[in-house]
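Before I ask anything, here is the structure I am working with.
One chain of protein is taken out of this complex; the other chains stay put.
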Amino acid sequence: MRIDLNSDMGESYGRWTLGDDHALLDVVSSANVACGFHAGDPAGMLRTLSNAADNGVCVGAHVAYHDLAGFGRRFVDEQPADLKADVMYQLAALEGLAASVGARVSYVKPHGALYNRIVHDERQAQAVVDAIVAIDPALGLLTLPGSVVGEIAAAAGLRVFREAFADRAYMPDGTLVPRTQPGAVISDVDAVAARVSRMASAGEVVAIDGSVIPVAADSVCVHGDSPSAVAMARAIRARLDADGFDVRAFAADAV
Amino acid sequence: MRIDLNSDMGESYGRWTLGDDHALLDVVSSANVACGFHAGDPAGMLRTLSNAADNGVCVGAHVAYHDLAGFGRRFVDEQPADLKADVMYQLAALEGLAASVGARVSYVKPHGALYNRIVHDERQAQAVVDAIVAIDPALGLLTLPGSVVGEIAAAAGLRVFREAFADRAYMPDGTLVPRTQPGAVISDVDAVAARVSRMASAGEVVAIDGSVIPVAADSVCVHGDSPSAVAMARAIRARLDADGFDVRAFAADAV
Amino acid sequence: MRIDLNSDMGESYGRWTLGDDHALLDVVSSANVACGFHAGDPAGMLRTLSNAADNGVCVGAHVAYHDLAGFGRRFVDEQPADLKADVMYQLAALEGLAASVGARVSYVKPHGALYNRIVHDERQAQAVVDAIVAIDPALGLLTLPGSVVGEIAAAAGLRVFREAFADRAYMPDGTLVPRTQPGAVISDVDAVAARVSRMASAGEVVAIDGSVIPVAADSVCVHGDSPSAVAMARAIRARLDADGFDVRAFAADAV
Partner (left out) sequence: MRIDLNSDMGESYGRWTLGDDHALLDVVSSANVACGFHAGDPAGMLRTLSNAADNGVCVGAHVAYHDLAGFGRRFVDEQPADLKADVMYQLAALEGLAASVGARVSYVKPHGALYNRIVHDERQAQAVVDAIVAIDPALGLLTLPGSVVGEIAAAAGLRVFREAFADRAYMPDGTLVPRTQPGAVISDVDAVAARVSRMASAGEVVAIDGSVIPVAADSVCVHGDSPSAVAMARAIRARLDADGFDVRAFAADAV
């Protein structure tokens, strides 16, 4: 049995540090590396890329809206041509930096508000897909199952990978429980580890109403931006190892 | 006889436009394209790169300090590791964007305060050279004859090209008359055109004291950020054409 | 008869210039001065404020989303607390700079995407009103008649002023014809000048379907970001002068 764990990395900026990249590189098989638009200065990007390469962790481009103050978490109503160019710039920069330290970018995971927006916004989704095709059509796309951007990417010939979330509750229809609702985020470490193991082995999860629903995941997202998040990430990895999983990058074959 | 004319381009940013790139592309053989740190948003960079490719104009990376408010004209005392990474990021981004529109980056011309600083600052000069080597050692470097960065680049195996300035007065020792001194900038169009022609044919120029000095130039810089600058650039090109020069990119053989 | 003409000013940034503030200061009675978030560096803001004071032109704060790359023309989904603080920061900065050169900020005109958003978005409208109240409740608010932000501001005790647009076509219901529709922008200088005169004297305008509708305007917006815009602004002013209007700031009584 094989599963991938991914996490956001390289989200420091200048004097400000965020997340424990060092700890996470022992846990995950895929690293979503910030590209400078929501986080990530060039020197920090180089360090993250180099560390990922040293640890054999697969690299993805964590492209975002151009909004440091908002950390890419605010929707920005960019025109598609501008968004396409912004994403191309980020992809090109990360690919070049990666190559300089012996790493290689294998996939794209849009960040924050952009990730959520292109689940349903066709124009911005098309812009992101166009950007990937223009810079490197060998890059895969990591997105929610059923997203608009996934459909557009597949139609454009890109490889599309499905993401699940370790600590998020699911609605019976397979969508995520909105963060504004009670129970949206699961904080019990053992429960989360068990959920991930079940997702990875059986392709299913218990939804918030108690029903068992299918969750097809090529990769499971774990967080590392707080001490408790790192502890949870480690617990998930330990459980998967104990359960005999091969934790390996979904995009590994392309590396 | 062969000479190259270069000019800064792509220095608009969002709503703000600067320079007449369209007019200049008919005049010059090399375009120094802004990379987003002192000017140049990604969508504008793509347009400039595409236009340069359409006009057969060679592309250089106009890398700069990260300072939009100062337009890269203020020295920033960056640590070498940070400066190296900043330059790498810009080179990688521009190369990737260029490739997507069928253009190719052939050389690096540092911009503004960075250009001037690394004429004599060894640490920052080394950082810029290290960045070029790390991203693409096939890139040439365009700099002042006798500059520290030129020496370091040559020692690192990079191709180094010498730049002269169309409208700047020279000291008897071959350095530029500082802008703070009277006569530093020559505004007579015909006089400037004649100077460039003499530089290109005889490798010499009349210094501010009337003496004739050698000026070895692989490329001559012309400006295009005002209507009068465009008029001067056109006059220079017309004079060179009339005098039978082959106006061609110094880096053309590498394209 | 009395009317106010307002225009955006101070929208240069560092090396980039935009608009002909000098020409406009002879035309308008109110200047919407950029506050640094979509345009306007501090040194330029000081120049604009000083020039406005010298010309007896009333100053408004042209507050915006924090988005230089997008020039404040893209909706940014900011949380109300962040938006309120961003607007407070801009108001405070502009008021302090104004006081230092003998000018005084009399009103607030939100810029671009923020202006349009708070015509209908209650949460962001409330945030802008809260910011004004927190920094200086003596400031007036200039907005579209019927806007949500106007209602909220009036309820909060702020003075609310209604704005009309010189060169925009109106729908029969008094809203603006969207820019995406044909005929949305009127380019005939004499026609525009006549419209403004009629708005100011009779409080009415001919809508796009030919019907005559009421347009209650305390101030009419003119543009100055191109040579033709300046020519139109001058024509409007000349017409108003010829028709005997007293062109005077709506907020003048508060100065």
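Labels A, B and C are assigned to the chains in the order they are written; within every chain, residues are numbered from 1.
Keep this in mind: a residue touches a chain if its C-beta (ideal position, glycine included) is under 8 Å from a C-beta of that chain, and two chains touch if they have at least 3 such contacts.
Because the structure is predicted, anything quoted here is derived from the model rather than measured.
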Considering the entire complex, write down the shown chains that touch the omitted one. A, B, C
From A:A23, A:A53 or A:L68, the answer for touching the chain not displayed is A:L68
Per the touch definition above, residue among B:G10, B:G40 or B:G70 touching the missing chain: B:G70
Omitted-chain contact residue, chosen from B:D4, B:D41 or B:E78: B:E78
Among A:G14, A:G56 or A:G203, the residue in touch with the chain that has been omitted: A:G14
Residue ranges of chain C at the interface with the undisplayed chain: 36, 41-43, 45-46, 81-82, 84-86, 88-97, 99-100, 134-135
Those residues of chain A which, in the complete complex, touch the missing chain: 11-18, 39, 41, 68-71, 73
For chain B, residues touching the missing partner are 66-67, 69-70, 74-79, 82, 113
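We adopt the following convention: only the chains that are shown with their structure count from here on.
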Path length in the contact graph (chain A to chain C, fewest steps): 1
If I list every residue number at the interface of chain B and chain C, are over half of them used by both copies, so same, or under half, so different? same
Rounded to the nearest whole Å, what is the centre-to-centre distance of chain B and chain C, using the mean of the C-alpha atoms as each centre? 41
Taking each residue of chain A in turn, which ones touch at least two of the other chains? 82
